[in-house]
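Yeah, one chain of the complex is gone here, protein chain that is, but the others are all in their spots.
Letters A and B mark the chains as written, and numbering starts fresh at 1 in each.
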Amino acid sequence: MITLFETRPVFDAVLPLLVLASSLIPALVIFFLPEERVRTRTLLNLGGAFIKLALVAGMLWGVSQGQRYEARLPLVDDLDLVLRVGALSLLFLFLSAGLWLVTTVYAVGYLEQSPNRSRFFGFFSLCVTATVGVAMSGNLLTFLLFFEMLTLTTYPLVVHRGTEAARRAGGVYLAHTVLAGTLLLAGTAWLYSLTGTLAFAPRGFVADVADTHRWALTAIFALLIAGVGVKAALVPLHSWLPRAMVAPAPVSALLHAVAVVKAGAFGIVLIVYDVFGIEQAAALGVTGPLAVVAAVTILYGSLRALFQDDLKRRLAFSTVSQVSYIVLGVAIAGPLASVGGIVHLVHQGLMKITLFFGAGNLAETLGIHKVSEMNGVGRRMPWTLGAFTIAALGMIGLPPIAGFISKWYLGLGALEAGVHWPLYVLTASSLMNAAYFLPILHRAWLREPAVPWAEPAAGAQPHIPARGASTWWRRPETGWLLLLPPLVTAALSLLIGLFASLPFSPLEWSLLISEREFRYP
Amino acid sequence: MRLALGGLDWTLAVVFVPLGGALLCFLLPRRTAVLGLITAWLTAMATLGLTLDVLAKGAQRTALGGWEAPLGILWLADGLSVSLMAMTASVGVAVSVYAAAYFRDEHTERAFFWPLWLLLWTALNALFLSADLFNLYVTLELLGFAAASLTALSGSTAALAGAIRYLMVSVLGSLSYLLGVALIYHACGTVDIALVAACIGDAPRPAVQAAVGAMVAGLLLKTALFPFHFWLPPAHASAPAPVSAVLSALVVKASFYLLLRLWFDVLGGGGRGLAELLGALGAAAVIWGSVLAWRQEHLKQLIAYSTVAQVGYFFMAFPLSMAGHAGAWSGALYLALAHGLAKAAMFMSAGNLMRFGRQDRIAELDRVAYRLPLTLAAFTLAGVSIMGLPPSGGFIGKWLMLQAAFQQGRVDLAAVMLFGGVLAAAYVFKVVGSAFTPGEHEHRGLAVPAAMEWSALLLAGAAILLGLTLPLLWPLLHVGTAPAAALPLATAPGVTS
Partner (left out) sequence: MQALFWALVGMALVVIGLYALIVHRHLLRKVLALNIMSSGVFLVFIGLARRPAQDGAALAPDPVPQAMVLTGIVVAVAATGLALALIVRLRSESGRSTLDDPADD
C-alpha cells in the first residue's frame, strides 16, 4: 500500500518508516522483557536512539541535496496517512531524536533500581515514536493520529510512580488532553468537509474557501489552536503541566523539552503556516488574538514561576511561559519573528532539558526538591550547577547562549512587523526570568548550606558514588549517567549560540524555513 | 439465481455447518469443546469462502429448496450481510477459543454452552442471509431463544432473572415485528423483500405506516435503543464473559442490521420524521449510556452501558442518510463492525480480570489489573476503538459520520458524536487508570489461561487494524448497492475535482 514514485529509489518511502520503526520495534520488544534484563533493555534503547539519530542525519543530508521523502497509506475517503520530511519536520525531528538519546541515557541512570522499568521504557519509546510521527506528518489527519497517540503513550509515564498524587495528576492530564483531542478532531473534520483536502501545503490550503466561509474558518482556527494549545500549555489550558511534575525527572524532561509541549507548539506552527498560510491567517484576523494569548501566557507563566518554591514547578511555569515565545513568533506574522519562534523550538528544548536534568540530579542525589533547600549546592555539585547556570542564563537571554538569539530575532521581528508591544512583553518576561532564576543561582553559589541535605547512605544508591575519594574524576558528584546529559545539552546551548551562523545551525535552518514560507512563489 | 447443487455452496454451508455442529455437540457432551472449536473454525472458513465469492462475483442469491419467490424463501448474500457475517466469524472464532479455556473446568456449563452458542451462530448467519420477511422473524426468534438460554447459563438468580427479562423482551419485539409483517403481507401480498420493495410505493399509506411503525418499534426494543434499553445491562452483565461478549458484540447487531435492511431495501429511505426521531433517540442514548457507564461500580455493568451508548451512534446515521449520502450509513456500518470486535475484546478482558480477582468492582481493580498487562492492553486497545481515537475502526466510522454531519450542516449530531467520545474516554480510563497503581495487598488469584488473554488481545488488535484497512473493505461493504449510493467526493465551491 506504499506508493513508490517510479523515478525515485525505494529509500524515499522507506526512510520515514524506518525512523518510526527505530523506536517502535524496541518499544514492543521491551514490553516483554523481564525486569532483570537491564543490559538488553539498555542496548535496545540506546541502539534505537542512535539508529534514529543516524537516519535523521541521513535525511538531513538528503533534503539538503533536494531529495524528497514520503510514505503514504490510504486511510479513508481520499485521505492518506502521509509521512513526509521537509525543512520544518527535520528541525523537529533532529531535536526529538537528539534529545531522546540524551534523555534515554539520563533515564537509564535515574531509574536504576526502580520498579517497572520495562513498562517505563516501553512507553518511553512509544512516546518518541509518536513524536517523530508528529514531526513527519504530511497532512492534518496524520498529525491528529500521532498527536492522539502521544496522549495515550504519555499517560502511563505521568502515572508511572503509581501514587495517589500521580494518579490524580494523570486524571487532570487526561481530561485536558482528551478534550483537546476532541476539539482538534472537530476542527479537522469540519475543515475537511469544507476544503476536501488536509494536505499541508507551503501557503496553506484554505485559500479557495476563504472568501465564502470566513466565519467557519475563524471558528475552525479557534478549534484547532485550542486543540493543540492544551499540549502547548497556552493559558488558560495549561494547568495540567505543573501538576504533571509528580512524574520522574526524565519524564518531565521529555515532556517539557521534547515531546508533548513541543508537539503542541509544533502543531501551532503547522496550523498557521501549512494549514492556513500566513497570509490567510492574517487576512482572517486570527493572528492578533493568537499573539495576545501568547503574550498573556508569557507573562502569566513568568509571574507564577516567581512564587514557586518547588523547583520543578518553577521550571514548569517557566516552560509555560517560554513555549509561548514560539507562538508569539508565529503570531506576529513576519519573517524575522517566525525565525525567532521556530529557532526557539530548538533552543528552549536544549536549555529546558538541561534545567530539568539538573533538578533531577539534585532530587536524586541530595533529596532537594525546593529552591529554599538549594543553599550552597554549587560547591557540592559544581558540574550540575554549572550546566544549570548556563541554561538559566540562556533562558534569561544572556548572550552568547542560544536563548539570546531567539529573543533577538523575536524583537527584530516585532520591529519589522511594525508592532511595539511584543518588545515590552519580551522585556518584562526577561526581567521576570531573571527574577526567578538569579536567586536560585545566588543561593547555589554564594550561600552557605543551611540544613544538611538528605544524602542517601553509602551503598543505598549504587549509581551515585559515595563521598570519600579525593580527585573529582574518581568521585563524580553524582552518577556519570546523570551527569553527562546535562553537560552535553548545556554545552550545546552555548555552542549553538556561539556558532549560530554556521550552515547547519538551528538558526540557519530556521532562516531557511522562514524564507520558504514567506517568499515561496 | 443459483440453486443448491453439487460443489461447495458457501451460502448453505455458512448456516448448516454450525447447525450440524450444534447438534453434534448436544449429542456428544464429552467432546463438546473439541467439536465446538472445529465447527467454529469450519464456519469461519465457510464465511471466508462466501466473502471471497461475493467479492468476486457480486451478490449471491439462493432459493431454498429451489422454490422461487413469492412462495419460496430467498437468501441473499450482499456486501452488508457478508461484512457482518465476517465480523461474526472473527468474533466467533475468538470467543470459541476463549470459551474453551473459560469453561474448561465447568462441565455442566460447557455441555450446554457449545450447542447453544453454535445455534446462536446459525441463527445469526441465517438472519444475515435472509431476504424474506417471515424467515427473518423465525431467525430473530431463534436468535432470541439461544441468547436468553445462554444468559441463564450460570444458573444464578441474577442470571435467571436477566434471562427471563431478556426472553420476554425478545418475544415482545418479535411479535411487534410480526405484526408489521402481517400488515405488509396484507398490503403487498408477499413477504419477499425484493417484491415488497417493488410494490410498497403503491400500497395504501395507513397500512404501510402502521407496519413500519410496528416493525421499527419491535426492532428498536431488540436493539436496546434508548429508552428501550432497560433490559440490556442486567442481561449482559450477569452472563458469563464469553456470553456477554457474544450478546453485546453480535446479537444487538442483528436487529440493527434488520433495521438497515428494511430502511434501505424495503422502504427505500423512510420518512424524514422517523429518521429524525431515530437520530434524536440515538443522541440521547449516547449521552445517557455514557454517563451511566461512567457511574457504574461494576466492570461488566460499565461495559454493558457502553454498548447502550454505542448503539446510539448507529442510529444517528438515519437522519444523515436522507440526502442519499452513502457516507453516513457506511460509517455506521463500520462503527458496528469495529464495535463488535472491540466490545467482545472488552468483555473477554473483563472475564480475565474477574477470573483473576474473583470480583469485578472497579474500585478494587488495581490489585488485579496491575498483574495482567496483556489483558489491560487488550482492554485499552478496545477502548481506543470505542473512544474513536485514531487509528482504529471506531475512528474511521466516526470520521465518516462526522463528514456526513458537517456536509449536511448537522452540527448538533456532530457535537453529540464528539462529546460521546469524551465521555467514552472517561469511563475507559476509569478502568485503565487503575492498572498503574498497585493495590495494598499482594493478590493471589486464579491463573488466567494464555488462550483467554491472547484471544482478547488479538480481537482488540483486529479492531485497531480495522482502522487501517477501509480502502480494502470498502468494495466489500458496497457490493450490491446501487451505484448512485457511492460516496460523493467532498465538494467545495471553486474546487475543480
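Just so we're on the same page, contacts are C-beta pairs under 8 Å (C-beta built on N, C-alpha and C of every residue); 3 or more make two chains touch, one makes a residue touch a chain.
Keep in mind the model is a prediction, meaning the values are calculated, not measured.
A.B. asks: Going by the touch rule at the top, give the shown chains the omitted chain contacts.
C.D. replies: Contacts of the omitted chain with visible chains: B.
A.B. asks: Please pick, from B:182, B:322 or B:415, the residue that touches the omitted chain in the full complex.
C.D. replies: B:182
A.B. asks: Sort through B:167, B:396, B:435 or B:470 and give me the one touching the missing partner chain.
C.D. replies: In the complete complex, the chain left out is touched by residue B:167.
A.B. asks: Taking the entire complex into account, which one of B:97, B:216, B:292 or B:431 touches the absent chain?
C.D. replies: B:292
A.B. asks: Of the residues in chain B, which ones touch the absent chain?
C.D. replies: Residue positions of chain B that touch the missing chain: 71, 134, 137-138, 141, 145, 148-149, 152, 155-157, 160-161, 163-165, 167-168, 171-172, 175, 178-179, 181-183, 185-186, 189, 191, 229-231, 233-234, 288, 292.
In the analysis below, only the chains that are shown with their structure count from here on.
A.B. asks: Show me the residue ranges of chain B that touch chain A in the complex, using the header's touch definition.
C.D. replies: Listed in rising order, the residues are 373, 380, 384, 389-391, 396, 399-400, 402-403, 406-407, 414, 418-419, 421-422, 425, 429, 433, 436-438, 467-468, 470-471, 487, 489-495, 497.
A.B. asks: Of all residues in chain A, which touch chain B in the complex?
C.D. replies: That would be residues 1, 31, 73-78, 81, 119, 141, 144-145, 148-149, 152, 155-156, 159-160, 162-164, 166-167, 170-171, 174, 178-179, 181-182, 185-186, 189-190, 192-196, 208-209, 212 of chain A.
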